[in-house]
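Heads up, the thing below is written out as structure tokens.
Of the protein chains in this complex, all but one are displayed in their positions.
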Amino acid sequence: MRKMTVAEAIREALRLEMKRDERVFIMGEDVGKFGGCFGVTQGLYEEFGPERVKDTPISETAIIGSAVGAAATGMRPVPEIMFCDFLTVPMDQLVNQAAKMRYMFGGKAKIPMTVRVPVGAGMSAAAQHSQCLEAWFIHVPGLKVVMPSTPADHAGLLISSIRDDNPVMFFEHKMLYGVEGEVPDEIEPIPLGKADIKREGEDVTVIATSMMVYKSLEAAKELEKDGISIEVVDPRTLFPLDKETIFESVKKTNRVVIVHEAVKRGGVGAEIAAQIADEMFDYLDAPIKRVAALNVPIPFSPPLEKYVVPDVKDIINAVKSIAR
Amino acid sequence: MRKMTVAEAIREALRLEMKRDERVFIMGEDVGKFGGCFGVTQGLYEEFGPERVKDTPISETAIIGSAVGAAATGMRPVPEIMFCDFLTVPMDQLVNQAAKMRYMFGGKAKIPMTVRVPVGAGMSAAAQHSQCLEAWFIHVPGLKVVMPSTPADHAGLLISSIRDDNPVMFFEHKMLYGVEGEVPDEIEPIPLGKADIKREGEDVTVIATSMMVYKSLEAAKELEKDGISIEVVDPRTLFPLDKETIFESVKKTNRVVIVHEAVKRGGVGAEIAAQIADEMFDYLDAPIKRVAALNVPIPFSPPLEKYVVPDVKDIINAVKSIAR
Amino acid sequence: MKLKKEELLHFYRKMVEIRKFETKVVELFADGMIPGFVHSYIGEEAVAVGACSNLNDDDYITSTHRGHGHLIAKGGHMDKMMAELFGKETGYCKGKGGSMHIADVDLGILGANGIVGGGFPIAAGAGLSAKMRGTNQVAVCFFGDGASNQTTFHEGINLASIWDLPVVFVCENNMYGISLSQKEHQHIKDISDRATAYGIPGVTVDGNDVIAVYEAVKEAVKRARQGEGPTLIECKTYRHRGHFEGDPTVYRSEEEVEQWKKKDPIKRFRKKLLELGTVTEDELNSIDEEVDKMVEEAVEYAKKGKFPEPEKAVEDVYTDIVEEVRE
Partner (left out) sequence: MKLKKEELLHFYRKMVEIRKFETKVVELFADGMIPGFVHSYIGEEAVAVGACSNLNDDDYITSTHRGHGHLIAKGGHMDKMMAELFGKETGYCKGKGGSMHIADVDLGILGANGIVGGGFPIAAGAGLSAKMRGTNQVAVCFFGDGASNQTTFHEGINLASIWDLPVVFVCENNMYGISLSQKEHQHIKDISDRATAYGIPGVTVDGNDVIAVYEAVKEAVKRARQGEGPTLIECKTYRHRGHFEGDPTVYRSEEEVEQWKKKDPIKRFRKKLLELGTVTEDELNSIDEEVDKMVEEAVEYAKKGKFPEPEKAVEDVYTDIVEEVRE
């Protein structure tokens, strides 16, 4: 084991896969000599050269669309979209081309591409640079959706995503890039579709994604003082979703809080809640609570931004509202 | 009262608003002399002229973006996007501009525009011409989302949408255009955020949207034969959502089935289910069921398409699975 | 340029294949045998054939909603195409795609596309891939005049231009995007002028002259294979039929249609061949007959095929996940 930040873990996974498989390449805005807007790809341009770490024009549609074309013809591109908010621009290539091509062609194409996308608020980047839009993509059959929290999970899941023969949306939280954690000396792929229990507990199941895993773990410590033990389940991939692990936890605690940073209405929490409300109904002893951002665009000013995005206290309150 | 098809009702609402308010205008691909891909705007070009019924290039981004600019500067555009699937193209202008402009500007702009969008399967138009993507838009604060079923609702809600000072997504099912129903002689606006109980019942609440309202009403007839009485609630607007009406129905029946044509995962049904599973938990006597399309792109071939999209039988089965 | 007789006959045969295929499709559509939308390529055959005759099996094309012609010209199999149009499991896409999504990736056909302009960046990506893999494949991107106003036109061609990608952008300017005439949807006459915006060569040719198209694309393909980057080629042509089957075509005049029918690419080419004396009328007639038979066989094949089992709908979404898509 060694310590790495999330950014380092991602970079290491990219390096390993690029060394292992020459079809893998990176493309995006300022990913080359600049090293990426958040420094994630730093050094890769020097190591692999401009052909495999491609700086593109400010043309998100061309980035995703050309990745689709390259993936359909034998390459394994790893395009980056600089901010999640800019996914609005190449949506057609993601949704109508990448996701559907295999199906429309009757299974006669595969589109192995992994789209890396920083999400999230926390740096006063305001409404067009702070969104979490992962929910849109679970609604698009043909895509897989990954949203890790720890450095080790980022590394292991990125490797699996790159090796996956389907288009994968890989969401990274920009405020996690600098967060450290243990990473195995030999990074192994972590299969898509396996949740991870980040903390065992008895009283309430807290299903949290990305940054909210950390906030939930903090909440867990506070709640412990009040004698409430929460189990923190990190789905890690939103599709495929590891219902088994989630459901097992619900069977144990009979109480659920779902936490994500995206706005609440129509967020991924709704889908998870709906699945539980259907299939786990008999095990539930309390309302299913969701903790998520207010349904507003992310505001700029720090006190507003802080207010809009869920924090530890919101999680604690939600848990307490249903704890035995 | 008079009989009108959905297409006629929409056209009549457009006519009335264009006559009432000269700031209202229509723009889109082939909406002018061609009368619209589905014939909805037929005759309006002749009546109001090319300045107010504007044929645009095949440029969805320009259509929506210029509507935003026009709306911000005193007009009330009613752009049409020919197929819901093509909303992928102008997403940025919808999500990052139209929806957020007022907020980002601290309340100092208003964007009164209504985007008309045909959705849905049923004509073997395949994966890129059959989607229902309304769920994406309830996840975007700043937008309102309307999805009517009957001709009268289309007319009344379209009028309210056009008069609304916020950007409204107005989803019409293309297979409903030819469906007839009663429309008041004087068409009055129907307020956004008011659900309508399309059929009263005692045993199970069926919340259905758009085309699925019709299929639910058919199911109701069948179910009646088996002694099961369902209440069919049509939310009509997905945001604002009329929780009150929905919750009242749940209080009565204690059982819920949600039906929509969009694919299930991440659909609007998830949000509605999640709200019920939170706020109505104590009234629920059975799992919340969702009936929706399979999580696949819409296939071309009729037997496949039919299989993927929910039908009356699926609704009946879901109701029976939880009925007392 | 001196073309060999077999090349000329190939042009003729392929154009006739498209024409007869499409004529049959129109008929079958009217008879209710083909569901969904059908956009006929009749009148534009010289473009697909002139362009694709420069390509090898492993070269790529991206096609459009009006794709049948491109597919046939690139070597696609009529029987599987027809079966797909019928929605049969024996079709190219097992009935999942239909007219707007027929593909044959093994033949480099990266699909018809229901999204206007969808192919630009995909073609650029195929070109990028060819370049990175060090092959000398090229990609031809077909698109309409209407599509030249889409977002993707701009970004796709710009990308190809800066990376000198082996892509040929072939515009089928049939003067209309559905009901909107070119005059109404753009403020230029020659779409090839847009090449200036990317610092690449742009040429306009008579799109009803298969040899003119062939030669322009030949030059562009050569440039592409030599690493000199993309070319934009505009082919002026016309669709004889409505935008889709069922279009009442209120937006254009009978005279205009008649004018263009006089410039029918197949009739013209047939006449030219006979005038040149390279071929005899009999040779051409026997091609016609062979093609008639092909089309009949394709229809037979399509009719014989079964509709897919409904349960197959859950397959082919992912390479690995199948039953779980029900949840």
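Per-chain residue numbering starts at 1, and chain names A, B and C are given in the order in which the chains are listed.
As a convention for this text, a residue touches a chain if its C-beta (ideal position, glycine included) is under 8 Å from a C-beta of that chain, and two chains touch if they have at least 3 such contacts.
This is a predicted model, so every value here is computed, not measured.
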Option from A:Arg52, A:Arg116, A:His129 or A:His260 whose C-beta touches the chain left out: A:His129
Hidden partner chain, touching residue among B:Ile10, B:Val53, B:Ala72 or B:Ala195: B:Ala72
Sites on chain A contacted by the missing partner chain, in the whole complex: 29-30, 32-34, 37, 55-59, 61-62, 85-86, 88-89, 123-129, 264-265, 294-297, 299-304, 306-308
Contact footprint on chain B, counting only the chain that is left out: 25, 51, 56-57, 59, 61-62, 64-75, 77, 92-93, 96-97, 101-110, 141-142, 144, 164-166, 240, 243, 275
Residues belonging to chain C that touch the chain removed from view: 149-155, 158, 161-162, 184-188, 193-194, 196-200, 229
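One rule holds in what follows: only the chains that are shown with their structure count from here on.
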From chain A, the most remote chain by mean C-alpha position: C
Whole-Å gap separating chain A and chain C, where each centre is the average of the chain's CA atoms: 39
Inter-chain centre distance, chain A versus chain B - centres from mean C-alpha coordinates, in Å: 30
For chain B paired with chain C, centre-to-centre distance based on mean C-alpha positions, whole Å: 36
Residue list for chain C, restricted to those that touch at least two other chains: 93, 95-97, 101, 113-115, 151, 317, 325, 327
Chain B: positions in contact with at least two other chains: 85-86, 88-89, 126-128, 265, 295-297, 299
